[in-house]
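What you see is part of a larger complex, with each chain still in position.
Lettered A, B and C in written order, each chain numbered from 1.
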Amino acid sequence: MNAALARVLDDVRRSDPPGAVADYIPQLAHVDPDRFGIATVSVAGHSYGAGDHRTPFTIQSISKPFVYALALQTLGIEAVGERIGVEPSGEAFNGISFDAQGRPENPLINAGAIVCTSLIPAADGAERFAAIRAGLSRFAGRELELDDAVYLSEAATGFRNLALAALARSTDALRTTVEDALDPYFRQCSLLVDAHDVAVMGATLASGGVNPVTGERVISEPVARQVLSVMAGCGMYDRSGAWLCTVGIPAKSGVGGGIVAASPGEYGIGVFSPPLDDAGNSSRGVAALQQLSDEFGLHMLSRPLTAVTALAGIDVDPASGRVTLRLRGEVDFVATEQLVHEILSTGQVRIGTAVTVDLTNATRLAPVARYLLTQMQHDLGYGVRVEILDPSGLLG
Amino acid sequence: MNAALARVLDDVRRSDPPGAVADYIPQLAHVDPDRFGIATVSVAGHSYGAGDHRTPFTIQSISKPFVYALALQTLGIEAVGERIGVEPSGEAFNGISFDAQGRPENPLINAGAIVCTSLIPAADGAERFAAIRAGLSRFAGRELELDDAVYLSEAATGFRNLALAALARSTDALRTTVEDALDPYFRQCSLLVDAHDVAVMGATLASGGVNPVTGERVISEPVARQVLSVMAGCGMYDRSGAWLCTVGIPAKSGVGGGIVAASPGEYGIGVFSPPLDDAGNSSRGVAALQQLSDEFGLHMLSRPLTAVTALAGIDVDPASGRVTLRLRGEVDFVATEQLVHEILSTGQVRIGTAVTVDLTNATRLAPVARYLLTQMQHDLGYGVRVEILDPSGLLG
Amino acid sequence: MNAALARVLDDVRRSDPPGAVADYIPQLAHVDPDRFGIATVSVAGHSYGAGDHRTPFTIQSISKPFVYALALQTLGIEAVGERIGVEPSGEAFNGISFDAQGRPENPLINAGAIVCTSLIPAADGAERFAAIRAGLSRFAGRELELDDAVYLSEAATGFRNLALAALARSTDALRTTVEDALDPYFRQCSLLVDAHDVAVMGATLASGGVNPVTGERVISEPVARQVLSVMAGCGMYDRSGAWLCTVGIPAKSGVGGGIVAASPGEYGIGVFSPPLDDAGNSSRGVAALQQLSDEFGLHMLSRPLTAVTALAGIDVDPASGRVTLRLRGEVDFVATEQLVHEILSTGQVRIGTAVTVDLTNATRLAPVARYLLTQMQHDLGYGVRVEILDPSGLLG
């Protein structure tokens, strides 16, 4: 896997997509534009990396989905939804996008992210930042440090963010003082991470909220799904739609040059390369994730049909007449529906027949499959007795 | 399954979400608001339905993703992309959303859909509609008919669509005459379908472009993925973000009261109930799909971890020292990565060891898994010989 | 005066402000960019001109205030106000500016002008154009002809105007068919005028609605004031505010290169030079009017204090004690207020005094002055008898 990642870096370096290092925060302009690293962490907790995957950079907007996650975890999805929307804004990251109820359009544009920060319960800005640093560190699996120079640079020049915070205050979306939201926001953006950290953070979302390296549950599964959904719809600024079409992995970029991506149930990815394209996303990072998605078939809407049926076989015991249906692999709607269809349409199952559904080689039972198997007894009628062999306890 | 669908209808009727039948097209106001039907068609081609799932209604905006698919299939994704964007517009369905290059923001708002219609090659509007009707009929698996009264009603009152077509013409996104795009557009919106048809159409997208009922390939797999991606990002007007968070199935609604949804690799769903919510989506349809998603775990970003490892076992033959790794079910990144990790980290594989990867019980091999298995020989070094047992031909 | 105008042309030619001939209507691009003419017509009906002031060009948007005038004259200010606003739009001439009630923001942007055209009562588009041509000809004092080539060129390419008409139809601001408003609109824009015609048209507005050359009353005085007011606020597209600050004469430009300006109570001006600046106004035309305004003090908000008091003298007849106040010139608020103040504050007027106000040398009596003079008797009390000597009948 390391070799594959290294090859991706090589290929992207060769294609050399155009980009320029962000300079709207003066301190960001000092970064080395040639740094390029990538890391992946699977939901099993295994790590891979290539290039400058241990070079620190400021997390910037990559912090947004994770602070959103912390807010959701603390207040609940509904309460947060009263203050921040989940709709793509159709605008740039620093757009003045408030909906008709005065809510920032989503938590991944600056206005929404600042409100998000304000939602973390704390007595003041300093305590709020401490809570956020602790939370983001749980996602990363290690204690994250602040880049003071970048923080001071942002705080000294972040007038547009001041404007967004003040607007949010004026619509009542923001209910702390402007300062107590903005200062921890500038600080959270200036936390130092590397591509590996970012991959761990992504993997925590991908695994339903459990950090696969530390084993700690950081957020609940519904919160992880909510965050991934918002990343899927709004993660790449005004290129979010194009990203969904071509790369198809929930992701979030930062002007520091990093991108986090998370493939639910599979892995997190972190990429780092400072030059940005004109939408503000790392141009090499975008290219690297595009290549990974293409080569490894990672697009979330590209689920090829299962090549081999999950219904491994149907055995009829000549003596007892018992019919055994052997399932294997992921038993989803299609597999179960096929199974039920098979039973009902063959003549093998008659009144008095005993049916066994054998899940020994099954690896996963989709909720819809669980429902259909449970209903099967009812569908077959009382004359047929259904027994389910479930050594792994998939039925729950 | 029919029983499950019927129960969903009952539950939704009881909860009775507020809605009102569309009246902006006068003829639409004549529909019976109590009609309510649902149908699903699996990628195996099996159909289920409940309620008024065979009641005809006009397809309206549900036609948009399918005409987009026809345009993509004919001209290619890139050529279509030069004329129509893929970004959520952050506006209502009839919004005046053109991007900086003069392209409608996406093919699911009216402006983009009209341009899409114009892209279907034809000598004039009548021929264009004939081609679209034929194409949509291939998606549905039967010849679709026009509702003349609705068509005439739309054509007589569709001034905003006339404006959008004229704007698109003025930005050069539209290159036919206004009439030759608008007339077939009004006609395509007035095609009659029922919930079952819509489910077949959705299932065609879900199965990568092959109509699972007729077996005909209507569009290519990349086109199907592109269409699903745009539906995921922009399908439900200015509720698209909320839909992605809560329901999480690519979908498209129409003001006729229909909704199509498609779960890649699994099934298509069609729902029909005329009263619309304030975003213009069928309110009962939304509720029904929400319940299906919740109960059956259909959210595309909710992929629970595989409960049981795909690595079924490791056998070491005491005589020969041969190590056999038995895989089962869907072999994805996690499974393969785990396998490789296992081999490399145990002491069992030494120089001279013969390794067999047994795919007999595997049902699917993800592209990344295929890559990793192929790389395994290289990773292990030349002293180890890897043999892959692949009776189903999953390696391709 | 001709010499002064000729000198302005020379000066502007020398300063050579940058500009480019409009090409968005293909036929317009064929005009000779070097043509440059200017004409003025006083409210007394005297004409002056220099350069190409008799070279015909298409009237284009200069038609807008005059068709607005015809609509106001026919339907009344209030009725027209229900369909078209009077607010500056803050946008370009072809902006999509409709207010919250669905009205185009003002009659001088295209959307509003098209609605204006539709308000001229007629059975169809052809009849409507005939009425507009007749009306505009009354403003110009001669029969205006159509430039067929420009009309056909506009009709063939005016998709944005088609869009605006369709939008206005969809908001119910437009109530004729789109065609019956758009076709006469394209025709009215293609009427041929020269700088002299335009000056006569402006002079008709400046003289309160009477064409000073033909003597015909074309519109009422309140309509003329309304049209001048809208020109003052919105006449020069998104440079209207700057125009008001620097030139300060109600004006309207057209992409054909013409500008009409009207100084109430004084004269109309017509300028013609095809190259346009980036706001779509004739760049030489703008420079010429700027120079005229600067040199001749034409800015409407630059009313220098009257240098010499209107109160020419106070005579006290030693014999009778009668006090005679002699007024001269324009008797406005300031003059009258001063007069009243004088009488009340001097000791000369006592009970029994006879007062004569002598208006022999007065040229104009402002309404407020008329009011104050009438009130004077009341203010002075019943012991003082006031007589007004008014040989010219200024008191009315």
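The rule is short, and it goes like this: contacts are C-beta pairs under 8 Å (C-beta built on N, C-alpha and C of every residue); 3 or more make two chains touch, one makes a residue touch a chain.
In this text the structure is predicted, and so the values were computed from the model without any measurement.
The complex in this file is a homo-oligomer whose displayed part has 3 chains and whose full count of copies is 4.
One rule holds in what follows: only the chains that are shown with their structure count from here on.
Listing every chain that touches chain A and chain B alike gives an empty result.
Over half of the residue numbers found at the chain B and chain C interface occur in both copies, marking it as a same-residue contact. Rounded to whole angstrom units, the spacing between the C-alpha centres of chain A and chain B is 21.
We define each chain's centre as the mean of its Cα atoms; on that basis chain A and chain C are separated by 63 Å.
With centres defined as mean CA coordinates, chain C is found 60 Å away from chain B.
Annotation for chain C: no residues touch two or more other chains.
Per the touch definition, chain B reaches chain C in the complex via residues 96, 159-160, 162-167, 169-170, 178.
Taken together, the chain A residues at the contact with chain B in this complex read 1, 3-4, 42-44, 46, 85-91, 97, 105-106, 207-208, 221, 225-226, 228-230, 232-234, 238-242, 244-245, 248, 250, 263-267, 295-310, 312, 328-330, 332-334, 337-338, 340-341, 361-368, 371-372, 375, 378-379, 392, 394.
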